[in-house]
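Below: one structure in structure tokens.
Left out: one protein chain. Kept in place: all the others.
By written order: A, B and C. Residues from 1 in each chain.
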Amino acid sequence: MFEKLYKSSGLIFPALATIAALAVSGSLDAYLAFVATSWIIFGLLGLSLDVIWGRGGLLSLAQTAFYGLGGYFGAVVAINMAPTYGMSLVWALPCSALFGALIAAALGYVIFYARMGALQSTILSYTLTLLLWSVTQTFKLDVGAATIGGDNGLSGIPGFVLGFGEEAKKLKPNAAFALVVCISAAVYFVTYWLMRSNFGKIVDCIRIDIQKTELLGYDIRKVQVLNFAYSGAVAGIAGALFALWANYLNPSIFSVQEALLVPIYVLVGGLGTLAGPFLGALIIGGLSFWLGGGAAGGQTTLILGTVLILLVLFLQNGVLGALGSLWRRFMPDPNNAARLTGAVQIDTEVLEDILVEAEKTAGPAKNLSTDEAFKRFGGVIPVNKVSRDFTPGEPHSLIGPNGAGKSSFLKTCVGLYRPEGGTISLGDEDITKAPVFARVRSGMGMKNQKPQVFGEKTVRENLWIAAYARTKDSAKSDAISAQILGMLGLGAQSGVQASALSHGQQQWLDIGMVLCLAPRVVLLDEPAAGMTNEETRELSVLVRTLAKHTTVVVVEHDMEFVRTLEGHVTVLHQGKLFAEGDIKTLRANDAVLDIYLGRGEHV
Amino acid sequence: MKNTLKDVLGRLSLTSVIALASSAAFADVKVGAIFDLTGGLNIYGIQQNNALNLAIKNVNAAGGVNGETVTVVGYDAQSELSKYTQFAQTSVLRDGISAMFAGLTSSSREAIRPIFREANIPYFYSSLYEGGACDRQTFVTGSSASQQLNVLMNWAVETYGPKIYIMAPDYNFGTISGHWIHKFAADNGAEVVGEDYLALSVTDYAPTIQKIQAASPDVVVALPVGAAQTGFLEQFAAAGLKDTIGVVSTNYGSGNQQVVVSPQAGEGLVSAMGYFPSVESDANAAFKAAWEAEYGSDTPIVAGAVDVWNAVHLWAAAVNKAGTADTEEVIAALESGLTFEAPNGTVTLEPGSHHLRQDVYIARGNANSGFDIVQTFEDSAPTYENEMCDLIENPDLAEHFIPEG
Amino acid sequence: MFKVSGATGGYGKTTIIRDVSLEVQPAEIVALLGRNGVGKSTLMRFATGLVKAQAGTVEIAGVAAPPAPSKRAKMGLGYVPQGRFVFPRMTVIENISVAAASNGFDAKQVVAELFEDFPLLVPKAHDLAGGLSGGQQQVLALARALAIRPKILLLDEPTEGVQPSIIDEMAGVLKRVNQEREIAILVAEQNLDFCLSIAERAYVMEKGAIRMETDRDSLLADKVLQQELLGV
């Protein structure tokens, strides 16, 4: 009961709050209703940021730009249509949402397709806001009955008008408050649903580990742009509501201060909580209302500044975040099961089944070939004209000194690095220029050196999201993830957060995620690193089984492990092919001993 | 969680409403005031607010309006535009005011003007501005750009010569003033040889100073806004140009500029405004004495304060004349050609445009950060507003006229 | 020489090691063995002061060590962490110099000395450490630890991700500095061969505690123990 309530708290409490707000809306002091309406609108603006920041991982300082632009656009339409046809909302809201979404998508395209760093993205979004602020001061335009008059702003915006026709009257403050509550609640619940949907799950994964998400075959840039566009639409709706509320817009909406106020709402309420921004706006709005409402010069900024500092220092997750962790303290810890694991044992029969099944759905194993592949970083050339064919049947090992370019070679194959020359093909397909996710969809699966798992998600969810990347079907993904879970022997830990697993278990989970993709070519970068000897033995079994059905390339330092694979070994040195053959021949090769194995006793 | 908080807030604000209401219970006539008492614009806001309180005190001392005491419901807009809308709505929805005195910037006026128009409450805007605001509820007591520039350009062309350069902020006040400079220059047979409109964020005026030198004008019309733009005057002087090129302005000295600028840069700059503290008249002497008794003499009194003083007295006169504080009667009285002996000379409220006919002074900055009046132009009319805005003919007009081009 | 007694500590509220005591004699090389996650790294970090002590003490050359890691370093505690953690945007020379200079040694002289020990670093002297390969970084991390002229050196998984020939070289240098400069060494490893090629004595950890103390020969002989404790 207690746990159920916790899990659906994002639905129940906002619903109760909405009902309560509607219940009191009639009896509220008209003036308080008027002011409180603006808090709800700011909360909605905060929600738009929470979508892209708390969920999407990008601190956007352009939310006020979408808000302002959406507001202007919707207001212009409303000014022209509402006096004749009424229904200011029906004109303003969709136009604002659309315009906000378009601008956000355009900015998102630049940010995400350029693959900008986090700070740089934030700054670019901020630049947009600043640019608007300086340009709109003098921007003058007449659109029908609407006059955008530079810093004098846009006035004459109709209020909240619900009726049709010329006679329709604008709503009184109390009714307007109830209306804004309803609209905001609707947007909130849609957002809540969206963030819980499969789309939302992918958004979450991108935030947690963007590279891993792309390595699962998701077109992360598209998802990010869509998410940003949605957040822009929400901001646009908030902008329209604000325009109708204030009946006036002005370039100060794009000011530095406004832009930075939005993150505060989110932080106060709790980042990533969706409902938090409303609470944050209510607290900040209430605070500045209470402090600065009178004639005596309230030192609102002084107090707000102090509150902000204290908040960052002492209440990192905001009010809702803090309440949530307090609540969790009274619930059983789902991660307890993590400590009860025994040693991993691969069930080869199940593994065979999975691989046969995969072959049926994804087709036969593919060759991976490189032809004169070339990659440089400044003066360093980690991949220097490597031509090599990898075929199914037996495992291929890549060894070589540190810095020989083994990892870089794998990363070039999977597309994490873009080669400057040569070609890379998967089967008959030339994938040299294809983005990472496209290669994965064509059948490549890669596991990086460090285990990459979505720490906040449970073990089952991790596998599910990997399976869903290929199948795009919830039921099939359920089945596949359950099967792999059983094969890895992690059944008891299915509800444990991946971050609670030990390093070795995370390695296995990561490998399991790669298997969920039913890859036709598997690239493993030092999979045995950090594994105990018995785990390494299990791994060897797994790799050998895998190689019967797919092409497998393994980078490894552990010579004992390489030996047990009984496969083909390639030695790389300074980015070039140096030697190849089986491990025995190489051990007898003087050159290899010189550059790599050494002649000591510790090998 | 959310609900309880809202309840608490609700109760809090209700109690404050009750407190405010009870404190105002014995007052008969209430007026609202929204000025920037904190934040970057408070140099104007505090003085405007001071002038308002002083004027109300003066009115009450003279027996109030129709024998009733006037009380003020005041708000601090904190130099934030959104606060203006919020408090304007508050005063309408909650306070039951009979008149509103508010605003400094044009955007603050434009933000709240529709609210008072809808609520049908007289609204007094008291600040020098670019001109053109027009609706039945709005009354402007500051001087408009055309009003000041008309006489200034006349004087400047005569004194310095026919080649004019414009340095102005890049928003409505600057660009519309620029328009009038072009017009009045042409009227006087002079020529605008160059112009530069600057963002408020600019701190480096080297480009402007080069452009001015490249255009080699006889006089620069400089309309710096904010402390950063005041830096222009400093840099202009430091480049050694002040001695060869004249500098005139319609807003230099409207706030603090003459204090911020060092004496070597400020001396000799010419400004044209509706009020300077150095105006010599009995009304000004009495006003300054009352002001100093109340607030001391640390800072020079700005024109905006006098505009507020005038607004309050015009309103009080109208209420007394109408015999009631009801809007319709008061507007009718205000539109009856009221005059008032103001600190800056006799002012007359134009019935059609709701703007003031008033004296404009040309003054020159002296070595003590003060001004010496050079010439007085009496009874200058707001010609543009009179031409565009006739609220007697068209009471339904609600516009902000901007000159074409 | 170096003594940890009753060490209890972990991260946040989680206790990872409980009541661990061990000792390293002057100029001795001791191995710390155990499977993944038994608390070897935590013990190492406890010894440096980077993990806050819930209980227990550390003694260096007979003197109780203060809690601040920087003070322990000045008392002669050198540390090579798992994962190297060289200063990435500093050159190789700077990485070594800053360690030497922070402990009052002549940076130039120390760099010259260490370049003799690690000729591998010489061609990279002016490169940023972040651009070095994993093995080179490991060597640099070792050189940096030696730059503070330690009395006791703690090495955490020095062979992880390092190519065999460099492992060889490291083993040689460690033996040499141990004998020539009489530096005591405590090395945590999973690579049993490497460990036993340099260490005489070993502690075996299990579940956050010392399970047993043993010497090289008996450990080499006892295949059952190897299987049970180390998963070899």
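Criterion: a residue touches a chain if its C-beta (ideal position, glycine included) is under 8 Å from a C-beta of that chain, and two chains touch if they have at least 3 such contacts.
Going forward, contacts and distances are computed from a predicted model.
Chemist: Missing chain's UniProt protein name, "Na+/H+ antiporter subunit C", "ABC transporter permease", "Acryloyl-CoA reductase (NADH)" or "Dihydroxyacetone kinase-like protein"?
Modeler: Hidden chain identified via UniProt as "ABC transporter permease".
Chemist: Based on the whole assembly, the unshown chain contacts which displayed chains?
Modeler: Touched by the chain not displayed, across the whole complex: A, B, C.
Chemist: Consider the whole complex, including the chain that is not shown, and state which of B:86, B:141, B:230 or B:271 touches that chain.
Modeler: Candidates B:86, B:141, B:230 or B:271; residue touching the omitted chain: B:230.
Chemist: Touching the absent chain in the whole complex: find that residue among B:211, B:288, B:321 or B:364.
Modeler: In the full complex, the listed residue that touches the missing chain is B:211.
Chemist: Of the listed residues A:114, A:145, A:186 or A:331, which contacts the missing chain in the full complex?
Modeler: Only one listed residue reaches the unshown chain, and that is A:114.
Chemist: Can you say which of B:299, B:339 or B:375 touches the chain missing from this structure?
Modeler: Only one listed residue reaches the unshown chain, and that is B:299.
Chemist: Touching the missing chain, which residues of chain B?
Modeler: Counting over the whole complex, chain B touches the hidden chain at residues 38-43, 170, 196-199, 201-204, 206-211, 213-214, 216, 226-228, 230-231, 234-235, 237-241, 255-256, 259-265, 299, 369.
Chemist: Tell me which stretches of chain C touch the chain missing from the display.
Modeler: Missing-chain contacts on chain C: residues 48-50, 68-70, 73-74, 79, 81, 85-91, 94-95, 97-99, 101-103, 107, 127-128, 131, 144-145, 147-148.
Chemist: For chain A, which residues reach the chain that was dropped from this view?
Modeler: Spelled out for chain A, the touching residues are 59, 110, 114-120, 122-124, 126-128, 130-131, 134-135, 138, 256, 260, 263-264, 267, 299, 301-302, 304-309, 312-313, 316, 377-378.
Following the convention adopted for this analysis, only the chains that are shown with their structure count from here on.
Chemist: So that we know how the chains sit together, what is the shape of their touch graph: line, ring, star, complete or other?
Modeler: Contact map by chain: line.
Chemist: Centre to centre, using CA atoms, which chain is the farthest one from chain B?
Modeler: C
Chemist: Of the chains shown, whose Cα centre falls closest to the middle of all protein Cα atoms?
Modeler: Chain closest to the assembly's C-alpha mean: A.
Chemist: Most C-beta contact pairs, which chains?
Modeler: By number of C-beta pairs in contact, the leading chain pair is A-B.
Chemist: Could you state the distance in Å from the CA-based centre of chain B to that of chain C?
Modeler: The separation of the two C-alpha centroids amounts to 75 Å.
Chemist: Which whole number of Å gives the spacing of the CA centres of chain A and chain B?
Modeler: Chain centres of chain A and chain B, defined by C-alpha means, are spaced 51 Å apart.
Chemist: Residues of chain C touching 2+ other chains?
Modeler: none
Chemist: What parts of chain B, by residue number, touch at least two of the other chains?
Modeler: As it turns out, chain B has no residue touching two or more other chains.
Chemist: For chain B, which residues count as touching chain A in their complex?
Modeler: 1-3, 5-6, 9-10, 12-14, 16-17, 33, 37-39, 42, 72-76, 78, 80-83, 85-86, 89-90, 93-94, 105-107, 110-111, 113-115, 170-172, 175, 197, 199-201, 398, 400, 402
Chemist: Of all residues in chain C, which touch chain A in the complex?
Modeler: Residue positions touching the partner: 35-37, 131-136, 160-169, 171, 190-191, 193-194, 197, 230-232.
Chemist: Of all residues in chain A, which touch chain C in the complex?
Modeler: Chain A residues touching chain C: 343, 380, 400-403, 449, 502-504, 526, 529-535, 557, 559, 594-603.
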